[in-house]
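This is the structure I have questions about; it appears just below.
A single protein chain has been omitted from the complex, and every remaining protein chain is retained in its original position.
Chain naming follows the written order as A and B, and within any one chain the residues start at number 1.
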Amino acid sequence: MPFIRNTWYAAAWSKEITRQMLARTIANEKIVFYRTEAGGVAAIEDRCPHRFVPLHLGRLEGDIVECAYHGLCFDPSGACTLNPHGDGKIPRAARVKSYKVVEKYNVAWLWFGEAELADEGLIADFSIMTDPRFCTVSSYLHVRAGYQLISDNLLDLSHGQYIHPMFKNAEGPPHFEPEKNPSDNEVWARFSRPNQYPNKYFQMLGYPADQRGDHRNFMRWSTPSLLLLDVGMTGVGRPVEEGLSIPTSHLLTPETDLTTHYFWAMSRDFRQDEVALSEELLRVGVAVFDDEDKPVIEAQQIAIDTSELMALNPVLLQTDGPAVRARRIVDAKLQAER
Amino acid sequence: MPFIRNTWYAAAWSKEITRQMLARTIANEKIVFYRTEAGGVAAIEDRCPHRFVPLHLGRLEGDIVECAYHGLCFDPSGACTLNPHGDGKIPRAARVKSYKVVEKYNVAWLWFGEAELADEGLIADFSIMTDPRFCTVSSYLHVRAGYQLISDNLLDLSHGQYIHPMFKNAEGPPHFEPEKNPSDNEVWARFSRPNQYPNKYFQMLGYPADQRGDHRNFMRWSTPSLLLLDVGMTGVGRPVEEGLSIPTSHLLTPETDLTTHYFWAMSRDFRQDEVALSEELLRVGVAVFDDEDKPVIEAQQIAIDTSELMALNPVLLQTDGPAVRARRIVDAKLQAER
Partner (left out) sequence: MPFIRNTWYAAAWSKEITRQMLARTIANEKIVFYRTEAGGVAAIEDRCPHRFVPLHLGRLEGDIVECAYHGLCFDPSGACTLNPHGDGKIPRAARVKSYKVVEKYNVAWLWFGEAELADEGLIADFSIMTDPRFCTVSSYLHVRAGYQLISDNLLDLSHGQYIHPMFKNAEGPPHFEPEKNPSDNEVWARFSRPNQYPNKYFQMLGYPADQRGDHRNFMRWSTPSLLLLDVGMTGVGRPVEEGLSIPTSHLLTPETDLTTHYFWAMSRDFRQDEVALSEELLRVGVAVFDDEDKPVIEAQQIAIDTSELMALNPVLLQTDGPAVRARRIVDAKLQAER
């Protein structure tokens, strides 16, 4: 399965990249990440060109990785810096791929494509995650399903009514508002519940259980599969700023064709200093994403096996519009890169 | 691997089908079974046509299954009865397969073939299992081997001498009597031990250890792979009715090409009210079928891998006659359906 090359992938939370080497497969490429002594991020191919042993099994010494097997050394540029054997000559072919990585929004972003196109400005805006007015908690889960099945999930939030007891409303599934002027790069999926009582989630966040309000779930999708949910609840007909907002980031990164790295974060502009609430939100996120979404999405992947979902002619509902559009944008970019 | 379509498959014991949905794969098709409020059996495709999530993960409400993911609803005919989203229109393609099932002999029988040929009268006679003069115990095991390897096992009962200590006789393997007038639909495999001391099984059932008798094992095979063993022991030269009879049913249903649902039952017309004997028989059945036959048959499947047994040119003995004939009947029916 091809993946878009000229786009930024969320490779890791910044805090995951330390002086301990991190082996991670991104879009079928095996990569070892580590923090350089100067504090930057090194990302090189996780395979020694000599005998193909994974480099992350070796030792990190300064900015240099020494292969576990015969001690060849590589620097962050992928160049071999030492052959400790025989005449010590370094063969011309003794080098590994090096990857461009930038850090932004507490995420290490990886670029597979053409170097001259690697513009940091192309990273979708997730400044909410580092906005000092917000308190952000974040986590990671691994899903045995292709990344597009997860973005399908996030672009059709009507599923919350069925899968997530915490997000269920007595008045049934949310209202879906089809997008009017779709762009070529972004997709919006807007679900709302005007004038309803709060679900258990908003009650937990402090919205009075006996008070109606306007509840919004506006999801923004960007390539390759980065989603930001503007979710909040406010008094009926009142401006958004008055109510609770808890924007949630979902960064989906293909590991392989059929597995995905799922980074998520919840940011809030209220009760920022309450550690107990932060812990509760992490607990809720795990309950919802790990324990409720993941089993269903993985069952779906097993059901479709290695087929591409759209090739199986799924029945389409109105609420599938955004997910279908996101897939079309991916297809168009893949087509353009061919 | 193709399976016969116009035949009845044992899908489940009737008692397995309840208000709790039962997901079971039959002949490579994923099916969800449940009991309707009126007491019938519903059997529909276990895959929502919208996003392909297994329906058994959802909820059963009355006779309606609600998909776990986005709440589409299906009735026992496979029709979609509710789309809770957007304009609520039900797409024409929103339906799942429904399967014809009848209950007979405490078994739910499933028909894959042409509807007009689904004649209940074609189900092989297993009335022994519901005959009030008999007490019947039943069980189920799952075998990682193709169903024909198991019917081969049951059609050559000479294996009892080697695999099953309880069925072993001091005088060696049983006498095999080749079939004289074979039919096109049934196979008989008759093994007998005239004038011998009882094996441990008949001793357990009450036949005196020091008394010779005539022991019979007459196996009847019907399509697709339903076997009834007339097994009993009586005094030398005495009529069958005088002795012990414990007819045993073996219903083999392909799950996939290489795995099988194995339903078995033992019926007896003596000591019917002895609960301890019923429990002992279940224990013996598990010891014999699960612990002795199954490992050998699974080792056989591993040895032949995905090959068809006959394509490997096995050495054939006289006692293989019935198994070979059963395979030919299956092949002929498959050929006819092509």
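Following the convention adopted for this analysis, contacts are C-beta pairs under 8 Å (C-beta built on N, C-alpha and C of every residue); 3 or more make two chains touch, one makes a residue touch a chain.
Bear in mind the structure is a predicted one, so any value in this text is a computation, not a measurement.
S.K.: From the list B:Asn83, B:Ser138, B:Gln161 or B:Ser267, which touches the chain that is not on show?
M.R.: In the full complex, the listed residue that touches the missing chain is B:Gln161.
S.K.: Of A:Ser14, A:Thr36 or A:Asn83, which one is in contact with the hidden chain?
M.R.: A:Asn83
S.K.: Among A:Ala38, A:Ala93, A:Ala170 or A:Ala311, which residue is in touch with the absent chain?
M.R.: Reading the full complex, the residue touching the unseen chain is A:Ala93.
S.K.: Considering the complete complex, identify which of A:Ala68, A:Ala118 or A:Leu141 is in touch with the unshown chain.
M.R.: A:Ala68
S.K.: For chain B, which residues touch the unseen chain?
M.R.: Given the touch definition above, chain B has residues 152, 156, 158-159, 161-163, 172-173, 176, 295-296, 299-300, 303-304, 309, 312-320 touching the missing chain.
S.K.: Counting contacts across the full complex, list the positions on chain A that touch the omitted chain.
M.R.: On the side of chain A, residues 30, 47, 49-54, 57-58, 66-71, 83-87, 91, 93-94 touch the unshown chain.
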